[in-house]
Structures are given as structure tokens and as C-alpha cells.
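Every protein chain but one is kept in place in this view of the complex.
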Amino acid sequence: MARSTKARGQTAAKANQPFLYRHYTPEQLREALRKMYLIRRFEEGAEESYMRGLIHGTMHLSIGQEASAVGICMALTDEDQITSTHRGHGHSIAKGADVKRMFAEFFGKTTGYCRGRGGSMHIADVTKGNLGANGIVGGGIPIAVGAALTAKRLGTGKVAVSFFGDGANNEGAFHEALNMASIWKLPVVFVCENNGYGMSTSVARSTAVPNIADRAAAYSMPGVIIDGNILSKVAEAANEAVERARLGQGPTLIECKTYRYRGHSKSDRNRYRTKEEIEQWMTQHDPISLYEAELREFGVIDEAGIAAIRADVEREIAEGIEYAKASPAPEIADLEQDVYTELA
Amino acid sequence: MARSTKARGQTAAKANQPFLYRHYTPEQLREALRKMYLIRRFEEGAEESYMRGLIHGTMHLSIGQEASAVGICMALTDEDQITSTHRGHGHSIAKGADVKRMFAEFFGKTTGYCRGRGGSMHIADVTKGNLGANGIVGGGIPIAVGAALTAKRLGTGKVAVSFFGDGANNEGAFHEALNMASIWKLPVVFVCENNGYGMSTSVARSTAVPNIADRAAAYSMPGVIIDGNILSKVAEAANEAVERARLGQGPTLIECKTYRYRGHSKSDRNRYRTKEEIEQWMTQHDPISLYEAELREFGVIDEAGIAAIRADVEREIAEGIEYAKASPAPEIADLEQDVYTELA
Amino acid sequence: MNVAVEVKAETGARELTYAQAIQEAMALAMEADERVVLMGEDIGVYGGAFQVTGNLVERFGPERVIDTPISELGGAGVAVGAAVTGLRPIFEFQFSDFATLAMEQIVNQAAKMRYMLGGAVSVPVVMRFPAGSGTGAAAQHSQSLEAWFGHVPGLKVVQPATPHDAKGLLLAAVQDPDPVMIFEHKLLYKMKGEVPEGFYTVPIGKAAVRREGRDVTIVATSIMVQKALDAAATLAGEGIDAEVIDLRTIRPMDRKTVVESVKKTSRLLCVYEGVKTLGVGAEISAMVAESEAFDYLDAPIVRLGGAETPIPYNPDLERATVPQVENILAAARDLVRGAR
Partner (left out) sequence: MNVAVEVKAETGARELTYAQAIQEAMALAMEADERVVLMGEDIGVYGGAFQVTGNLVERFGPERVIDTPISELGGAGVAVGAAVTGLRPIFEFQFSDFATLAMEQIVNQAAKMRYMLGGAVSVPVVMRFPAGSGTGAAAQHSQSLEAWFGHVPGLKVVQPATPHDAKGLLLAAVQDPDPVMIFEHKLLYKMKGEVPEGFYTVPIGKAAVRREGRDVTIVATSIMVQKALDAAATLAGEGIDAEVIDLRTIRPMDRKTVVESVKKTSRLLCVYEGVKTLGVGAEISAMVAESEAFDYLDAPIVRLGGAETPIPYNPDLERATVPQVENILAAARDLVRGAR
């Protein structure tokens, strides 16, 4: 959702509020909550459909990480572009995708965003600037830099955002891409969603620095570490970095500290972390609960409002699943379609 | 050449001298000078042979960078291992290779270190711990980390050194290798020979930090920047890093600031730098002249000693070239030999 | 010790899965030789993405079962460097698709180092690649890229099709002084089969005739071997006697076994999962077409390979992308009955 200019010239009282509440309208703030719910319920719905055999393959759920996806994308317009990861459902929804077409994709249907060719790991919505999830850890990072090169070269004013995990920061692609973005001062924001683990391997066991953002200095760009479960902090950091990018001042590396509740994928037995650790995050530091509490505190929403949003989201999810179920499967005859662009 | 323990308990007068002169015997110091000469004259000899059509292909000369090769290898034993680069003649000689067999290799003869299969870009002498030059920028960095893993795993006490250029620091392999070396605390020293350019591209245009060693922090290892044309500084930094590695304290990144006098390879037209810049380095900051002056100052050598070394080197080079010329060429029938190990 | 022949274990064979067989081979190799180490992503406490390393980290410790960061190029390079200097690493790629990140170290370094150095070193590294489609993981997690590696002198490339061979080829690979690439089909990991206890090797470079027959030679690789055998059983009921060869090694290819078979049957069908064009079947076909078996051929050489498309997500599309038993049946019938 685009930055609201309206939201700027507000009453003096607002001046004491956190950035988020000064910068966005109440509608936008409520919409952010709705998106966080939508992501969570979408993933729960997908998980359930998977259990019931309606979805095959595997999937990587971002439940617990919703604030990062939504907070970052709040700073973006529909024209701005993102590259996402194997854990990309949240980014997709935050960037404006329709859950109907996402479910349809997961169900392998022609109405899906990828016409059933991509599935969860390649979910994309190019019309909303989502260039796609990626099955290759780190694969999307240079691609986002390429999008930023296009923006700079053609003067489109667009900003590119690359989401990636803590594990991805040890890939050569991370290093090469951040270096190029910096020397060419490209309008790109690197967002590391540090959920503590790359699959089973903790940051401490895989990464020679305590914080991923500590590596920003190696590329002469700002490195910002934030609590990725607090939407207002994410949105503030995102706005700053996006503005910097849009002004031609170059890239920023934002590290959102967060946590995934579910296993890495559908085949994870969680042997590398404790139940207590998971419980602790779920009960003490859930991004939706935290945001909801804040919204209540600042009087942006009340119980009824929350209930309405929840009901709305439930309906949207149910409709999405129905739509997916009812959609047609691809024709085998079309198997080789879209390998190449058909020439007129 | 191995560290001399004799050189330690010297007279008190020595205590005020720089590390090099405290740590090494006069013979060792003179041998270092001889090696620097040998490298330079070897490369001049190779260049001349190339011009005369005796050597084909291309070659990358390190003339002007001799202090870095020699200073680093002074801290190593014959058992310690190095990986080198396309610009690897100096490393090879510094690590103890015989110029006879190096010339023979360049001449494509069976008596060469690689039996005529490798040439300049793959010069190696495994018996002296040189695992080889490398045609792939950055290719040797992970290999050195692997050598260090072997050393640690088998408890051999060996240290591995990886030489690479400033250009190589933007390869993903650099990033991945340094990270692994650090998290596993491996006995490896990374030596960046920063000669200001990767082919035609200056560090400023290719690298987002002013010094390569600034990136050491991204791997939680010491980053040491030294004047790579001053042998005593190189040797001191090398000894410290090697000791650290041998004690199990992990890797170090040493950046030697230096300069190459010749073009990148035989096909360089030097359009990316000025004659003045080259002249300046050659006349004001030549590593051999600087070291020679130091040796004289500390009374380690006199004119006659220098002349004797020079004559000795001349003879060795001339003999090397003769040996190479007289050596037999490989048989075509042996073309596919050594692709695989022959099983007994 | 380099065992060139298939050693039959004294002890009787048990049923193991393909994954268990590989794990057993790794454990035996590690017990026998402390230079053997395992490297890869999440091969420690997680047990590997496909549970192939399982609980080996408990038995051998994290110093020998080494979880790497997500750094395929660097990790492969470390394995190469370790191999050259005295370890015997078995490096697991989490999916064979990620080999695309490490081709530099595999192809420019591991494969060529011995040659470039005139024989001064050997590179005894083993790399394991879980490969193939059928898991719904789509285009970037389902490729069969073994043909690339088969094109590279200096590498040896094997594709075990049974639990027995998975163990025996891995043990042969660990003993081999040169780099050996092992392509394991993900759908085979749960396949059960007889696996002798103890140490034995299956020779690299030798194909296996899985079924003798007179009418048509079917050369298959990896998971296609079982499909070919299933097809052959059906064909037998129709009076078509198919010989099924399990190629087992892609490089060096067992020319003799294939050529002799075609001289007998006069017909050749190549079945493989990789993309048809420039896939393994292209080499099998070309090898026969330039051999003395050419004069015995009674029909064109037919290849059944993967479709000319990335692997799609939708399961029906995915299935249609690679050869199935019905495709083998149809091709074999056409070949023998002369429809083409």
C-alpha cells in the first residue's frame, strides 16, 4: 500500500506517537492488521489443505513472521518490485496478491498465479510487483539488484526489495549482489528475515557474525537491526530505507529478527530447537498480538473492529479455497507451453 | 623457509630492530633478497622467452609484488600449504620451487612441474606445499580452507595460506570461504595482494569498501592492512597470522597494498592507468630496492654481497632456461594420461 | 585398496531401503578410515533433507559429520581442498539442482586438478546429488543434470538404481582416487531391496544386465530401470522378450555391455529421466550408432527422455514430463512390431 500524504499533516498530539501512527491513516493501519491475519490464516488454510491431500509437494510456512512481510511492503507502491524466497506466501499477500489465485496455484490449477506450473515455491504476482518466490536460497538477491538497475537506468523511480533469510546471507550471491548494489548506488533494499535458523542450522553455527546486518559495513551501506515482530519498527525502518533508495542514496540492509513457528518445511522434525523456545515466541512475542495490542492502545481499533476483520478474513480464505477447488486443472497437452515466448 | 629459533635469543641491541631482523638470521634475510631477485629475473626471463616465441599462451607477471610473496612464505614451513592465483610465479618461487622446472613447464616440457599440461596459469609444486596457481579468480580460496580443514581434522599442525587479488574479493567464493574458515576456526591465512586493479577495474570502481581488509569484520576475523612492498612489514604480519592459525585461534585476512608494473597479461594496453602512476611506483616504492636499502642500513649485506646474489640469480635463470630448452616435449600418445589416476 | 570386482559378502542379505543402504555405506567407510568425513547442509542433527545421513552425527560426531553453511560453491571447494590434502570427503548437495552453484569447483578444479598438475595430485572426493522429479517440488528442485557431468573428463558419474548398488557404488566411490559424482533419485530413497551386510563394492564403469532378452535392448538409468523391468514383464506376456540393461555408470560408460546386447537384439530403446535433448540417451544412442552394432540394427534407435520443459508443479503435468511404464511399453511395441 502506498504511503499516505494525507497522513502527514496531522494534529500535534500525533507528534508523540510512533512513526507508524504518524505516517499512516487509521484505515491503512487496520488494513495492515487485516493483511497479517490474512497471511496467517492463508498459511493455516494451506497447511490444512496439504494435510487433507489437496495440495502436494512441500511448503514453507512463515507463520510468526507476518510483521516483517507486511511492514516492509507498507513502504512500497504497487509499482515497486520485490523478490521473495521459498518462504514467500507472506510477501506475496503483503504485496497485494489475491489469496484466491494463490490457493488455486497451490492446488495446481490453471487459475493459479503460475497456471499450476510453479506452486508454493514459485508464487508470484508480477502485476503487483512480486517477481516471485524462489526455490534457490539467495537466488532472488541479484535479481532484485537487476530490477533496481532497470529502475535507475530507465528512471522509473521504482524501488526493489529483496527478501531473504539468515541462511541466505552465507551464499556468494548475497555478497556479490550487495557489493554491486552499493558501488552503483542502486535503489534496492535488502531485507534479511532472520528467524534464527536456516533449516536446522542456527545462525551461530553458520554465520561468523552475531547479526546479519553487521555485514552491511562490508558493503558500505547502512545496516539496520530491528525487532521484526513489531510491525511499527519494521515499517519505520522500511520507510527510511525506501526513501533513501528513492532519493538515489543507495541500498540499505535491514535485518528483521523474527521466528518461524512451524518446522522448516513439511518434513521437519524440529530436532534442532526446543519446544520451550517455540512456545516462548508464540506466547510472548507474537507479531499479530503485539500489533493488535498497539492498535488498541492508540485507539485505532476496538474488539468489534478486530472481530470484523477476522470474520472478513475467514470468508476470504474460505472463498479462496472454494475457488481453487472449483478451478480447472491444466491440460496435459499444454505441458510445453510457456517454456518459450510464443512469437507473433 | 622455516622460522629460525636460533634467531630468537639474540643480543639486546637487536631488540630495537624491526621484527624481521630480530626474528630471522642474516642468512635467512639474504636468502629472502635472493628470492625476490629470483622472482623478478624469472619473470623477466619468462617475458623475454615469450617475446622470442619460446613460450606460448599468455602469462601474468607479478613484477613489483615480490615482497608480498616472499614475506608471506617466510612465515611458512615446507609442510604448510598455499593456494595461488593466475599471477602465481612469485608464490611458487617463494614457496621453494625450482626455476628450472618452472621454465620447463612454461616451455611445455615433460620435465616441467605439470609435465607440460598446466603452463604458467597452473604452476604448482606439491612437494613444497604449493597446491597450484589457479585460472579461476577466487578458485583457490575455498581449496585453501579445505587444506586447513584437513590440517585441523588430522592434527597435522599445518597452516594453509590462500593468495588472491583485490578483484577476487568480490567473488562469492571469497565470502563463503572466509565465513567457513571463521566459524570452524581453521588454520588458514587469507592474503589479498591488492595491486589496485582487477585487470582494468580499479578497486574503487569494483569494491564497496576502500580496503579489502575492511571486510574481515564481516567474518569476525582480524583484518590487517600493510604496505605490501615492505618485506619486513609483510613478514611480521604473516608471522603473527600464522602463529594465530597454528595456535588454533582461527583465520586472519592480510591485505598487502602493492602494485604490478606490467600489464594485466600479455594483451593489456594499459588504458586504465597512467604512465606516471606506474613510474611513481617503480621509482619510489620498489620492493626490492626498499629491502636492499634496509638490509644495507642494518648491515646485513654490502655491495659485494648484493652483486654475488645477483650473479648467482643470473646463473640460475640462464641454467633454468637452458634446462627447459633441452628438455623433451610430451608425447602426443600420452595425451589422456593423468586425466584419471591409474589403478594398480 | 582398490577393489575392482564385486565382492560378495559372506553374510546373508537383508532388506534395506536405498537411503539406509547409502547410510550404511557411509558408516562403514567412516569406521574403516578416519579420513572419511561427511559434509553438507543439515546433514547433522537434522539427518539430511532426505534423512540419508540420519543419526550418523551421533555416532561420529560433528567433527566428521559437518553441517556447512548454505554455501554450495565454497562448501564444494572446501571438500575439494580437503580431498587433495588427505581427507576423503563425501559431500552431500541437498538437491542436485544446487550443483549449479558449484560447477566451478566441480568442473574446473576437482575434475581437472590432477591433469593440470601433471599427475601430482589426486582428488578423492565423493559428491552425492539427490536428483529427479516426482515430489511436487517444481522446476528448481527436480532436475536430472547427470548428463552435464558425464560430459566432463576427470569426473566419474554413477547412478545407482537399487539399494544394493547404492551401497556398493558408494563404497567404490570412497575408495576411488578420483572425484566420483553419485546421482541418487529421490523417489528411490524409500525403495527396498536386498543389501548384503558388511563391505562390498560395485565396480564403477560396469553396466548390469537386469533381464536377458532377444527382441529389444532397453538401456535405462536410475529410476527408469524398474520402470523398464515392469514394462518388460508386460511385454513378455505379449511375446516380446526385452533385455533390460541398468547403465549404472554414466562416465565412463560401459560400451561393451550395451553394444553386445544390441548385436543380439538388433533394437535399442534408451530410457532416462533427464531432458531428452543432449541427455544421457543421446550418448547411448550415438555410441551404438558408431559401433559395430550399427550393422545389426533393424530399426531406428529410440530415446525416451524427459520433455523439453522445466519440471512443472502440477502432479499430472509433472508425471507427463518424464517417461512412464506406458511410454516404454508403447515405444518397445512400436520398435519390435516395426510400426516405425
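We just call them A, B and C in the order they show up, numbering each chain from 1.
Just so it is clear, contacts are C-beta pairs under 8 Å (C-beta built on N, C-alpha and C of every residue); 3 or more make two chains touch, one makes a residue touch a chain.
Computed from a predicted model, the values in this text were never measured in an experiment.
Peer 1: If the full complex is used, which shown chains touch the chain that is missing here?
Peer 2: A, B, C
Peer 1: Could you tell me which of B:Gly198, B:Gly228, B:Pro251 or B:Gly320 touches the chain that is not displayed?
Peer 2: B:Gly198
Peer 1: Of C:Ile66, C:Val80 or C:Val107, which sits in contact with the chain we cannot see?
Peer 2: Final answer for the missing-chain contact: C:Val107.
Peer 1: Who touches the missing chain here, C:Arg35, C:Arg64, C:Lys227 or C:Arg251?
Peer 2: Answer from the full complex: C:Arg251 touches the omitted chain.
Peer 1: Which of these, A:Gln28, A:Asn179, A:Asn239 or A:Ser327, touches the one chain of the complex that we don't see?
Peer 2: A:Asn179
Peer 1: Tell me which stretches of chain A touch the chain missing from the display.
Peer 2: Within chain A, the residues touching the omitted chain are 81, 83, 112-118, 122, 124, 126, 131-132, 134-136, 139, 141-151, 153-154, 156, 160, 172-173, 175-177, 179-180, 183, 337-341, 343-344.
Peer 1: Tell me which stretches of chain B touch the chain missing from the display.
Peer 2: 56-58, 105, 108-109, 114, 116-119, 121-122, 134-139, 167-168, 170-172, 198-201, 205-207, 267-269, 271-272, 329-330, 332, 335-336, 339
Peer 1: Considering the whole complex rather than only what is displayed, give the residues of chain C touching the chain that is not shown.
Peer 2: 73, 97-101, 103-104, 106-108, 111-112, 115-116, 138-140, 145, 147-148, 150-154, 251, 253, 274-275, 277-283, 285-286, 288-291, 294-295, 297, 299-303, 307-310, 312
Assume only the chains that are shown with their structure count from here on.
Peer 1: Based only on mean CA positions, could you tell me how far chain B sits from chain C in angstrom?
Peer 2: Result: the chain centres lie 41 Å from each other.
Peer 1: Suppose each chain is reduced to the average of its Cα coordinates; what separation in Å results between chain A and chain B?
Peer 2: The answer is 47 Å.
Peer 1: Mark out which residues of chain A touch at least two other chains, giving numbers and ranges.
Peer 2: Expected reply: 170-172, 205-207.
Peer 1: When you check chain C against every other chain, which residues touch at least two of them?
Peer 2: As it turns out, chain C has residues touching two or more other chains at 69, 71, 73-74.
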